[in-house]
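The other protein chains are all here in position, but one chain of the complex has been omitted.
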């Protein structure tokens, strides 16, 4: 029998005192000192690498730690060291440098008024480049807007990317999209949306379609920490888990949305990788600035997908080293110290140091390679600009704005085009 | 240095074989034998009861087990035995019986053409009644459509519920809502929506508002297993976790949506309680047919909320003993054996047996109480029907259909009302 | 030729296309083993396997998103949203994605997909099982919106929608599923079998999108309508004895503007009828278009007969529903003006 209760009647007669909410605050506002001691990063090599067919419930702990392969000295440690040739590593390094140089050039172009907008991926280059190299070239990618390294790694021409950003006469998207919203079907990359997170469940749908068609291609998608709060995120994880869709669900936790830090998306209560656990999905949390960790985790997840073991969630822990976009000024809301002290360093520096330590690369070679890349990107840019930059009036014909609304324009687009005089 | 890899070039040159999906199937289709051996239910009393201020990360295991207080013989065991008086238990029993009798009467009324639709909560009465008794009467409830026991427990008049179902002259909702979509502000219960899951994040908003206002009232909300797949579910958990909102997030897992079993919502990969873990919320999984377990878990969660420790997720494991609604015929998609063999029994039977074993109740008393309740409900029903049933033309004035679109009708509603001739 | 009601015709359209093209797949809430709460997908899973017809979680946004991904892959998903009232969680995926893929990628990606959904009132569904949200979709460039009024049209149009390379919202007047309905609430349910439009070929045929049907020729006034309101409008013409020309749009987008203009120029009068709420309903667009193109032919104001600017009230659905009486009164006013 239940213990009798002192107070008669229903429920607790006692009334609690005033309620209050918690409002998460970031580690450091402008002028404050960031404190990274609470991050509690696992040491490189400390996290086990389970076989790909391990049951998700046996590896829940992996969502709460951090897979690191390279230590602070550039040494590789532990079970996650991927099989990867020196050649590929050098290629990866060059692709990351290319991405950064491209970003710098386009950022400058925006500042010079040559286009309306730009978003850099500075500090996050390993996330896109290493993943692109770990995937098969025809695996389908559904990136967010900050994974330009994928296009570059897959050989999508820089010139096309620039033409898109300039909305010029050679813009493959015919001036319709804001800069950086590339579409690259030829390299198996989906069209970028301005609406956050929409691509996430679409990637799951694509992966389902591939499996339903007896195809062999898997899908991969990326979302930012802030964007995980959209309903689309939940749709994606739900569908992926129910049908065991062959998809890799990447969460790029660069600590910031625009002005709101990852705690506003719930990152202080549980790492984003843990979201996957809630659905029974295996989830890895990895050092996103560690080229090897990104490569290894992507490979592990891809193998799972290819073996019909279903989807994997990967949280890539990184830091958005620059502003959110050219429209942003981060010095208004975060400490400039934050980036400088970021304990996981810079992905390019780290890979470079590793290669140098390994004796297969040198500072001189690196500098030369950088020079080469800069020259290359500059040359491409010059050529692209010859086809026009935004606002110069050098565009594809404006009459194309009435095309592709539907496969065939209906009477409205036809009439309106006439009315517009094109 | 990375181990050199045999195959040159990028990624795995190997191509996997054809992909395929998993399509979850329920334990038993019509004619098949259900197998409950895999449920792996914890024994009553086996699960620890942590202090309410335990860190969520220390009790993740509670999402994967099942809190049971009453064993199969009606004995109470373990740390979750709540403080609850015999008086309250008897009251709870009567309220559950009232709920079931009410359901039966209204179901029959629908079959007799007295209203358009009805939804029973048979087998799930403990979930609403025990929770209602464990909460304070002015804590705000945001139920789904299958928690009628809350209204009944809080003393919302049965006659009003019936009038609503009949859309009659006394219908408090003026004939505007389908049956069962009550609104009961007087007993702190929110208006029911026909759209699934929308109430879930609203409850979080309400709880936030209460805390922002320095109020002491907490909120509680309920959602079905199937409905957890909506984006609103994710909004609720995200917001609740970020702001530590004083809200109880109940998931009623009665194994079925309409014709789709809980596996179609992802329940086979992880229990629904685990969703909470993904966000860092504490999550309990409890025997929803155990009056004591529901009461105790609700109390635990309420205490957490009242102490500004934030939200709790509770999965109530139960079985939808009847069809989804009067529009449904479950024999088309599930085995009739399933319900009969449901290992967690019937909540009314179980509480009754417990009280009888404890020597404070008898079968005779129970039968008499049932008779009394039936008579009471019948009498109320007769009275309600005197004010009309659906389709008889006994309604509030049809002109009221133009009211409450806005606080004041604008010229459109005024003109249209005139046009309609009311 | 078989006799089919509208649910059967819709089922037959999907079965026909699944047979013809293995890229066609069907999913949605309760559509798999159970065959859908209105039975529109009955038998499809048994016939074509779970890989091609399956149950989805209750996630309209996720369903549409997945369909977009599948469409981009190259499949032709046909998804069911259980009631049109539940399509709003999918709004962002429809507006920002399905409708925009082709444009924003300059044709690289597109999403051939059909979102089927029962709409409209008359079954005591209250405000969340009775809505007619078509107007919202007509404002979204890049979406097509199709609404049949008979079993024959339903099958032929749905097949065209499935074959279409653009995303289509296919709204099914649930009041017409089992029989035509002229809007007299006290009429018993009539069976489709007595109507010629229930003669439906079992195999493949299609009805092109963007072609309206003149379901009644007339000289006195043009009635523009679709879905359930076609039958109501025909009843109103019959009951008033007014020689109305009744145009069943069948597809709202693309719109068969020519048929409308020819008719209004002939009759000089026009009534637009829909069940949806009046303000900013599709009737507004139709009225504006007719006025713009036929101003000098119009002899009377164009009238709209529509649902009122209130939610659909459960007990008063017959007061809300724009039945033959209200349509008839409008016809009279317009011809007498």
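Letters A, B and C name the chains as they come in the text, with residue numbers starting at 1 for each one.
Heads up, the rule we're going with is that a contact is a pair of C-beta atoms (placed from the backbone, for glycine too) under 8 Å apart; a residue touches a chain by one contact, two chains touch by 3 or more.
Being a predicted model, the structure only gives us computed values, none of them experimental.
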| note | Given C:2, C:191 or C:288, the correct residue touching the omitted chain is C:288
| remark: The listed residue (C:45, C:82, C:135 or C:240) that touches the chain absent from the view is C:135
| note | Contacting the left-out chain: of C:36, C:57 or C:89, that is C:89
| message | Given that one chain is not shown, which residue among B:203, B:223 or B:248 touches it? | response | B:203
| field | Residues from chain B at the interface with the omitted partner, ascending | value | 140, 142, 172-174, 176-177, 181, 183-185, 190-191, 193-195, 198, 200-210, 212-213, 219, 231-232, 234-236, 238-239, 242, 403-407, 410-411
| request: List the residues of chain A that touch the chain left out of this view. | output: 20-21, 23, 29, 116-117, 167, 171, 174-178, 181, 193-197, 226-227, 229-232, 257-260, 264-266, 327, 332-333, 390, 395, 398, 401-402, 405, 412-413, 416, 420, 422
| request: List the residues of chain C that touch the chain left out of this view. | output: 61, 85, 88-89, 91-92, 95-96, 100, 103-104, 127-128, 135-136, 138-139, 141-142, 253, 276-277, 279-285, 287-288, 291-292, 295, 298, 300-304, 309-311
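One rule holds for everything that comes next: only the chains that are shown with their structure count from here on.
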| note | In terms of mean CA position, the chain most removed from chain B is A
| field | chain B and chain C, separation of their C-alpha mean positions in angstrom | value | 35
| message | Report the inter-centroid distance (CA atoms only) between chain A and chain C in whole Å. | response | 41
| query | Considering chain A alone, which of its residues make contact with at least two other chains? | reply | 207-208, 210, 212, 231-232, 234-235, 238, 242
| message | Residues of chain C that contact two or more other chains, please. | response | 51, 56-57, 59, 61-62, 89
